[in-house]
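Shown here: the complex without one of its protein chains, the others still in place.
The block that comes next holds subunit A.
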Amino acid sequence: MTTDELIWRIAGGSGDGIDSTSQNFAKALMRSGLDVFTHRHYPSRIRGGHTYVEIRAAGHDVQSRGDGYNFLLALGDSFARNPQDEAYYGNEELKPLSENLDDLNEGGIIVYDEGLLDEDDVAELDLEARAEENGWHVYPVDLRDLAKEHGREVMRNTAGVGVTAGLIGMDLAHIEDLMEDAMSGDVLEANLQILQEAYEMVDEFDTSHDLTVPEGSHETEQALLSGSNAIAYGAIDAGCRFISGYPMTPWTDVFTILSQNFPDMGGVAEQVEDEIAAAALAVGASHAGAKAMSGSSGGGFALMSEPLGLAEMTETPIVLLEAMRAGPSTGMPTKPEQGDLEHVLYTSQGDSSRVVFAPGNVEEAYEQTRIAFEIAYDYQIPAIIVYDQKLSGENTNVDVEFFDREPAPDLGSTLTEDELKEAAHDASGKFERFGYDDNERGVSQRSIPGQQGGRYLATGNEHSPVGHISEDPDNRVFQMERRLEKLEHIRDDLDEGETNQTYVGPDDADYGLITWGSSQGAVFEAVSRLNDEGHSVKAIGVSDMMPLAEDELVEFIESVDEAMVVEMNATAQFRGLIQKELGRYGEKLTSLLKYNGNPFEPAEIVESYEIRLDGGAAEPSAQVRIEPAAGD
C-alpha cells in the first residue's frame, strides 16, 4: 500500500446523502490538483442498508480502486430497520463501522459518529484491541450533536467532511466553494458553520496518525464524470436526439441524464411500458429519420432481442446499451459483473449482424459511443455498448478539453430527395431500398418516410429490393451475404482508424494479461505494480467485441509465452470468444475469474499472476478463481 494516496471511504445508510457528499468531496480533491477515482457500493434498497463510496485520490494517475483503503468516515446508518436491538439483519445502525473494518489498511484512520452510534455497541466491536493490532487511529466525534447545534441532523455528513479535512490537513476553500454552488440561504450558512467548526475541532484532538492529503496539480481544467455521463455525452455529440427506455439499474443513469437534457436540445425522450416497446420505439424513430438509442440491463435487454433482430433485418440503425449487473435472472441488481457478453453477442434468432463495443474507462465510453453511432448510421446496423454497474457509476477526472469536439449529427447512409430522383425504382415507382447494385461495403442507401420518391416497405421478413416479402433463393443469398459483408468492412475501418484497444506494459514482456470492459483499470494497475517488482508483464484491454479485434489479439498472444484472460464472470466468456473466433490458443490462455459481486482489486490480480507463475497450485487469498489453460 502506497502512502502517497488518500483512499477515503464514507459509509452510512442508503438515504444518508452519501452520494452527494462524496461527489463534492471528490470534486474538491480534483480541484486541489489530484487525480481521483470513485467506487460506489450500495444495496438494492432506497433507504437503509449499508452503503459506502470510496474515493481514491493521488498526485499521480489512478485508474481503478486501490487495494483496501486508509480513511473511514463511518456515519452509522440513520435509516436502520431496528436501530436499537439486534434484528435478524444484525445491528444495522453500526454496520457502516463494523462492516468496513476488514478492508481498512494498516495505519488507517477511523472517524465515527459517536452521536448516532451507541457506546456499548461500539465497545462490543473490540475496536481498541483491533486498532492496537493494526495501527489504526480512531477518532470518535459527536457529528450529530455538531450538526444539530447549527442546523439539522442530516448535516452530519458536513461535519464528517470537516473533521476529515482537519485530520489530513486539507484546505477547506474548494469544499466551501462547492457548497456555495449547491446551496443557499440558511442551509448554506449552517453547513459552512458546521464545516468550519468540525475542522477546527480537530486542533483539540490528540492526533497520532501521519496520513495527509496528497499533493498534485493539473495543467488543464478537469471534469469529474462517470461512465454513464460519458456515454450520454457521447450520444449527444453524435447527434442522438431520441431515447426510449424503461428503468432498470444500472442503465437508468444514462436514461435519466438524456431524459433531462433532451428537452433543451430539440430531442425526445420516452419512458415507455416495457423494454420490448423501448427497443421498438428506437427502431421506429430511426426509421423515421432520428438518431435513436435505447438500452437496458440484462433482463430488460433480453426483452429487446426481437426488436434488435428486426433492426438487423430491416437495416435500421440503432444504438443499444447493455449495462450489465450480476446475473442470472434478477441476480444481484446493484453489483457489477461481466456475465452478459454472450447474451449481447448472440441474442435474437438467425445469424447476427451487429457491432458490440465494451469501453474500458470513462474516456473510452465517450469515444466508443460516438463511434457506435457513426458505424450504426453509416452501415445501417445495430451497435451495442456493453458496460457494467462499475463503469456506469465510477467517477474519474477527465481533461475538459477532451470534450471540445465537433458534433457528428450526420444521418449516415441516407439519401436526400434530390438524390432519390437519381436512385433506382421499380415499375410502380417504389424505391429500391435493398437493390442489387451500388452496394458499396454491403450498404444500400435508405430513404426516410415523408421524402418524395422514397417509398418502400421495411420488413422483418426476407425481402426483395423494394422490400416485398420474398423467399426467392437467389435473392435470399444475395441479401444475406450483403448484410453480413458489412462486418468485414467495419473491421477494416476500425483497423484503419485509431485503435479502441488499450495497451500497457513493455512490448517485449513475457507474460500477457488480456481483459475487456471495465476490468481494464485494475488490470493496468496490476501490470504497473508487477513491472515495478521486476516482472515482465503487459496487458491489452479489448473493446471491439464484434467484430472482434482479431489481428491485435493474435499479435498480442503470439508475442507472449502465456496470457491470462481477466474478466468478472464465472464461465470465462471472453476467453471462449477469443478461442472461438481465432480457432486456436486453447493451451496458451488461462483465466482469472471473479463473480462475487465486487470488482477486481489490483492486488488480487498481482497475487493470481504470481500463483500462476509458480505453477498454479496455491489457493488465491481473495474470492477469485484461476482456470488453467487446456492441457495444463
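The criterion applied here is as follows: a residue touches a chain if its C-beta (ideal position, glycine included) is under 8 Å from a C-beta of that chain, and two chains touch if they have at least 3 such contacts; residues count from 1.
By definition in this document, contacts and distances are computed from a predicted model.
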- Note on the structure: In UniProt, the chain not displayed here, chosen among "3-ketoacyl-CoA thiolase", "Peptide/nickel transport system permease protein", "Pyruvate ferredoxin/flavodoxin oxidoreductase subunit beta" or "ABC transporter ATP-binding protein", goes by "Pyruvate ferredoxin/flavodoxin oxidoreductase subunit beta"
- Which of these, A:Gly169, A:Pro263 or A:Gly586, touches the one chain of the complex that we don't see? A:Pro263
- Of A:Val187, A:Val272 or A:Val554, the residue in touch with the unshown chain: A:Val272
- Tell me which residue among A:Pro449, A:Gly497 or A:Gly586 touches the hidden chain in the full complex. A:Pro449
- Per the definition of touch given earlier, which of A:Leu117, A:Met179 or A:Leu224 contacts the omitted chain? A:Leu224
- Message: Just to verify: which one of A:Gly90, A:Gly299 or A:Pro409 makes contact with the chain not shown?
- Response: A:Pro409
- Message: Just to verify: which one of A:Glu176, A:Glu306, A:Glu562 or A:Glu610 makes contact with the chain not shown?
- Response: A:Glu306
- Query: In terms of residues, what is the contact footprint of the unshown chain on subunit A?
  - Reply: 27, 31, 221-225, 229, 232-234, 236-237, 239, 241-242, 244, 261-270, 272-274, 276-278, 280-285, 287-292, 306-307, 309-310, 314, 366, 400, 403-405, 407, 409-411, 414, 416-417, 426-430, 448-461, 467-469
